[in-house]
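This is the structure I have questions about; it appears just below.
Every protein chain except one is present and positioned as in the full complex.
Order of writing sets the chain letters: A, B and C. Residues in each chain are counted from 1.
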Amino acid sequence: MAGRQTNRLRGHGLVDQGTTVSFRFDGQQLTGHPGDTLASALLANGIRLVGRSFKYHRPRGILTAGSEEPNALVELRQGARREPNTRATTIELYDGLEAASQNRWPSLKADLLSLNQLAAPLLGAGFYYKTFMWPAAFWEKLYEPMIRRAAGLGYPSKQADPDSYEKTNAFCDVLVIGAGPAGLSAALAAAKAGARVILCDEDFALGGRLLSERGDVDGESGAPGRRPRRPNSSPPDCRILRRTTVFGAYDGGVYAAVERVSDHLPVPPEHAPRQRLWRIVAKQAIVCAGAFERPIVFGDNDRPGVMLAGAVRTYVNRFGVAPGQNAVIFADNDAALRTATDLADAGLTVQAIVDPRPQGSAAAEQVAAGTGALYLRGVIEKVRGAHGVRVVGVRDNQGGTRTIKCDLLAISGGWNPALNLTTHLGGKPRWDDSRACLVPGDLPAGMRVAGAAVGEVSTEACLASGEAAGAGAARDCGFSPSAPSRPAPDRQIAPATPVWQVETGRGKAFVDSQNDVAVSDVKLAAREGFRVPDHVKRYTTLGMATDQGKTSNLNGAAILAEATGRYLGAVGSTTFRPPYTPVSIGALAGHHRGTDFRPTRLTPSHRWAEEQGAVFVEVGMWMRALMFPRPEESAQETVNREVANTRAHVGVCDVSTLGKIDVQGTDAAAFLDKVYINGFSKLAVGKARYGLMLREDGFAMDDGTTARLAEDHFYMTTTTANAVRVSQHLEFCQEVLWPELDVQTVSATEQWAQYAVAGPNARAVIAALLDSGQDISNDAFPYMACGTFKICGGVPARLFRLSFSGELAYEIGVPARYGDGLIRAIMDAGAAHGIAPYGTEALGVMRIEKGHAAGPELNGQTTAHDLGLGRMMSKKKDFVGRFLGEREALNEPARAALVGLKPLDPKVRVSAGAHLVPKGADAVAANDQGYVTSQAYSPELKSFVALAMLSNGPARHGEVLKVCDPLRGSETLAEVCSPHFVDPDGERLRV
Amino acid sequence: MRYSIASLVANALTGNRNWKPVWREPEPKPAYDVVIVGGGGHGLATAHYLAKEHGITNVAVIDKSYLGSGNVGRNTTIVRSNYLLPENEPFYEWSMKLWEGLEQDLNYNTMVSQRGVLNVFHSDGQRDAFVRRGNAMLLHGADAQLLDREQVRTLVPFIDFDNARFPVRGGLLQPRGGTVRHDAVIWGYARSADTLGVDIIQNCAATGFRIENGRILGVETERGFIGAKTVALSVAGSSGRVAQMAGLRLPVESHALQAFVTEGIKPLLDTVITFGAGHFYCSQSDKGGLVFGGDIEGYNSYAQRGNLPAVEDVAEGGMALMPAIGRLRILRSWAGLLDMSMDGSPIMDHTPVEGLYFNGGWCYGGFKATPAAGWCFAHLIATGQPHPHATAYRFDRFGTGRVIDEKGVGAQPNLH
Amino acid sequence: MRITCPYCGERALDEFTYRGDATVKRPDSLDENTAEAWVDYVYLRDNPAGPHKELWHHGAGCHAWLEVTRDTVTHEILDVAFARKGC
Partner (left out) sequence: MSSLKSMSALHGIVSPGRYGKQDGEPGVVASERRDIGLATIAARKGHEADLTAAVKAAYGAVLPSGPGSAVGPGVRFIGIGPGQWFAVSETLANEALADDLAERLKGLASVADHSSGRAIIRLEGPEVRAVLAKGLALDLDPRVFGDGAAATSTIGHMGALLWRDGEAYDIALFRSVGGSFWGWLRSAAAAFGLEVVTTS
């Protein structure tokens, strides 16, 4: 049975009362109207109890009407879309909405953990630091799980978020943050001057406080139901983003905003994201974020039905909802008197206006008289009503007390500018004595603040300050705004006489109601020496809840000031940091999740390999064929077959992922001499050479072969993993170290599809591809030769006689558009010669059999010496890493250097990652002499083999060591040997 | 006042009106035996162990702001000893052991929570590197376990196993790793050091050093000169600018690292988890928020804040690993300043100025090192000799080439 | 943070990678008496709080190495020039 909206004020407000939507709260079926928030709809249905607090599980209702809400947090939606801790005050009502209260068991009305309140004296600030220590082992086993279960608020979903997110970039002259009177007026002024403007507001309706207040603007009546005027006749270049919170200010005029594109709908429409992250680059920004009303702190001030006075007006005027039928107003400022007038005009009863100001207020007295309310000079000292206000107790100036029955207590302790964004870049707020609040201090370059965010109070002043800021920002962007249409507002305001808290004997007086931080906690912290706001925050958790203290920080500072006998302006404040309001992680990740986390690079033979049933593996951004299994084969069998076939006949492997860098220029050879430890200037045209690069600190960076295509033209290859890094390094060498050299480099990785064709039959296969009249006999095209050929009817190809496998081998490259065609042609040409493709796994086995260093050995911790390449280091020339590479510690024999390992039992795998200790020694650190880098089963040797880095390794061939892998519980004996297991003299590759 | 259940109850009965300040606020004396510059975790731990282990109590700890205003209050609270290199592992394992006994040592609940630190891996190469590290840990007497994919799934069922760009293939788990309540570490050490006689002086920035004939005579501060024959710097993040006052150039750059916390939620993640295909690490605090971080900003900075690219990078890593967190909201971000050293490992040593000691260059590892750094720095100050667990953390290693480069990226601080 | 590349114009921070202090000078590796200078060049840094001349690579843009003068406290960019002079 749907609720009846007993508290709806018919004919009031901006919601569409002609249309009804239904929703559920804690399973109860209720109704509301388009334009409602969940909070306004709950209030319309007479529901005041919405949640339970963090520590004491006290009943809590709705305090505010905005994103600063500390209490009314719910779990919105269900299943994979469940969103814990969502503020009822910002949830736009939609048909079918489902929400549930949180942090209660078994039910919201009867919550067992509310018993915590009984132990409150024990649970004061920081109590956990002083206890739960005995016995020591109980923390993880008992206390911590108990605390964890009790802590947290809502339940997260454990399923993947089903919605999508996106990011977008925007550029503007002037970014206006907040579309209240100041923001609208600023956007209008800037846009009229010709600036490109972006106007953002977190609300789904524009207008800010204009939506909540009655009054005249520019002679137009402010009757409820009036819609705010948009910037005049939609100016040419003003993009308006509703439901968009600018949550962070970053260096260089970068602002981050999140647009809740579909949160007001049950699920995002087709093709629409749930939320969109805006990266806005603005030359100028104007913060018109308004202000937060401040509660006054008194005993039991957290009861449902205690509400900020401005929020009361919002519910009445904007939403057409009566937050209560019988109200009491408790405020230290005249601005809050509008609440009494608005309530009375809506036909509701105002029982009393309680004025704590010592001097009282004639205006208040007058409003009281006009609304039929009592005017009482005094304070609220107690609030009764287990699940909502029923009675308040007033203590008057003379010490007399009385109780008043009411169901709504509207409170106001003044307003705090929402200056959060002004401090994200390190600006410190300034204390303003006359306004009794923090106002923006030093602003980052290109930022202005206007309206209530800078402490303005009246609508007129907000409009004027917005216009001035908008015009000023446009001027700073080089536009010529017209003279302001509004006179500068009178800045003479009556000094505020703030009342921060009411001293009460009984009843907890909450400063931060979500985190249950009471006045007593702040005082206890001060007593224990936590006297700066940051310490108080960290010790008591004041301001650390989901609202980040928007309604509590300053009250906390005031109480701290009083407790420590200091001037409030000297106490300081904690720092606001991004985000302004909480931002979903999904929005910040955008498109980049799942398989779209990072781009995927596919090789030219990818489609062909898929057709062959290849298994792929991620290698950096690339997908490479790991192996080409045949039916019924185990992985080991596949690899063994691929290796054996290559060594016996011929195999083909896509090596296009290797980094390829085109190096040209008259000084190209001299340049290579500087980046490699060995020389290249004497390399003949038509030849290739292996080279090793060091970092300047002398450790190995990368290796590869470089071919000389012409006197002034080289073609370098790098490892797949280091391709980008090497390119960057070469550019550094060119531009920073040796700008005098005539050398140009450019990546050619993507241009060339490159295949290794390896095995005794490789020459026959390559020859079959060559157009006629080209000779690749051993004499014409020996080991390490390179050249340009025509293949398959005129396709230009680069051919290199290089071998990573140790077999007679070629690498053949064609423009990548022929890559797919070439792999098919190679397979066709090789069919008669027993060709089979091999993947990176077999490639790895063959390079281990040959003792070639690869990623596991080139791990950034090894030197040329360690890799057995120390002799390649030229003594005669300058090169990167030469000087520091000669340091003794990088060359001493005791360093771990590359060796081979053969297990004594050939059938036992030698674990990669295992450590080496002397045979018979214990597996402890003192005996650690090295580690296994790579391992494989060698079909040729019919034995497992491994490469390892071993202290003084090259001198220890023949020694038997213990290979310890305690992590996997294995120990093996293995013999140290040369890393060149197969064809150590390299005869095969020269045939 | 010793903390116990009895004291808690007794104070509750008297309205909690009799608790005493956790530390005194003394005026600085004209001179001390030792002045420690930097009231962070390391500085206060050093003071605690100087007093407790070496009987040196005429000590002042000075800080330019409030205690714990630097990195000790800005990190992601992770403690672990899962290091690869023999120069590092014994040190961090000693730190782990000190964490394990810290609450009893300090009589302060620092909430050491040994919930396990899980590093997931995504390739065979990465697995082999993790195995090498795990074995190094075991050889040094630490704990480590290699998990396969299914064991990872049991531990963290909601990470992306089905649709990942870089599928999770397993993980290296250190069960004894975990988290510690960072602020409690500060307050616990401060309280203990104070009780042992150490003067803790907040809002007292060092403005210079008085050095004569290559010997330190004391520290100039905002509150006047404080004499000391031994001055110990423990100001990671600001090491560059403090060392400059003593005329020293360091193998250190200052970099900002952002961290993040979500709104509090009921228990989701029971371990510390790190992503292997991007830089993202995460745990859930006892209060319920997911606490996480990623890469440093990448450029020298003395601003305690970061920029948007790092935020997005962390969020992308988080979503790639745990797509269930998409609807959880980041509540707050902040940044600390890291001493990024040239080889990624710390420095704890004499300086060329006699009597001036340096402790810094902690990179990402400062918080987890807190107890051992205090222990070993106190040893160095008290005995003049490096502690056996910290013998490698010397300045001269950059000259000799005995660098300690866990990641193998060379003299490029922002890559460590 | 946004950096105005002298070639590409103003770009987002994530297009650039940072290398560090631009004021250090590479010694002559063939001069054996440069040990201290080499340690200085590769390892020691002024690391100032304030203006800092540093190298950035515009890797996602024109691939130029840049000398950026930037305040390490405020992150304000004071100057950007090509590292290769005469560009």
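In the analysis below, a contact is a pair of C-beta atoms (placed from the backbone, for glycine too) under 8 Å apart; a residue touches a chain by one contact, two chains touch by 3 or more.
All values derive from a computational prediction rather than experimental measurement.
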For the chain that is not shown, enumerate the shown chains it touches in the whole assembly.
-> A, C
Looking at A:Tyr56, A:Phe132, A:Phe479 or A:Trp622, which makes contact with the chain not pictured?
-> A:Trp622
Tell me which residue among A:Val391, A:Val746, A:Met872 or A:Val908 touches the hidden chain in the full complex.
-> A:Val746
Which of A:Arg8, A:Arg279, A:Lys550 or A:Arg763 contacts the chain that the document leaves out = A:Arg279
Touching the absent chain when the full complex is considered, from A:Ala205, A:Val795, A:Val908 or A:Leu973 = A:Val795
Name every residue on subunit C in touch with the hidden partner chain.
-> 7-9, 11-12, 14-15, 60-64, 82, 84, 87
Those residues of subunit A that touch the unshown chain are 164, 166-171, 196, 270-272, 279, 281, 591-592, 596, 598-604, 607, 622, 662, 664-667, 713, 740-744, 746, 748-753, 791-796, 814-822, 825
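Everything that follows uses one rule, which is that only the chains that are shown with their structure count from here on.
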CA centroid of subunit A to CA centroid of subunit B, Å = 22
Cα centroid separation between subunit B and subunit C, in whole Å?
-> 29
Which subunit B residues touch at least two other chains?
-> 303, 307-308, 399, 411
On subunit C, where are the residues touching two or more other chains?
-> 1, 12-13, 17, 19, 35, 39, 42, 74-75
Hey, which residues of subunit C end up touching subunit A in the complex?
-> 1-2, 12-13, 17, 19, 26-30, 34-35, 38-39, 41-42, 55, 57, 59, 63-65, 74-77, 82-86
Subunit B to subunit A touching residues, read off their complex = 3-5, 7-9, 12-13, 15-17, 19-23, 25, 66-69, 73, 86, 89-90, 101, 103-104, 107-115, 122-123, 125, 127-136, 138-141, 144-146, 157-158, 160, 163-167, 181, 183-184, 187-188, 262-268, 277-278, 284, 286-288, 303, 305, 307-308, 311-312, 314-316, 318-320, 323-334, 399-403, 405, 407-411
Which residues, counting only subunit C, touch subunit B once they are in their complex?
-> 1, 12-14, 17-20, 35-36, 39-40, 42-49, 52, 54, 56, 70, 72-75
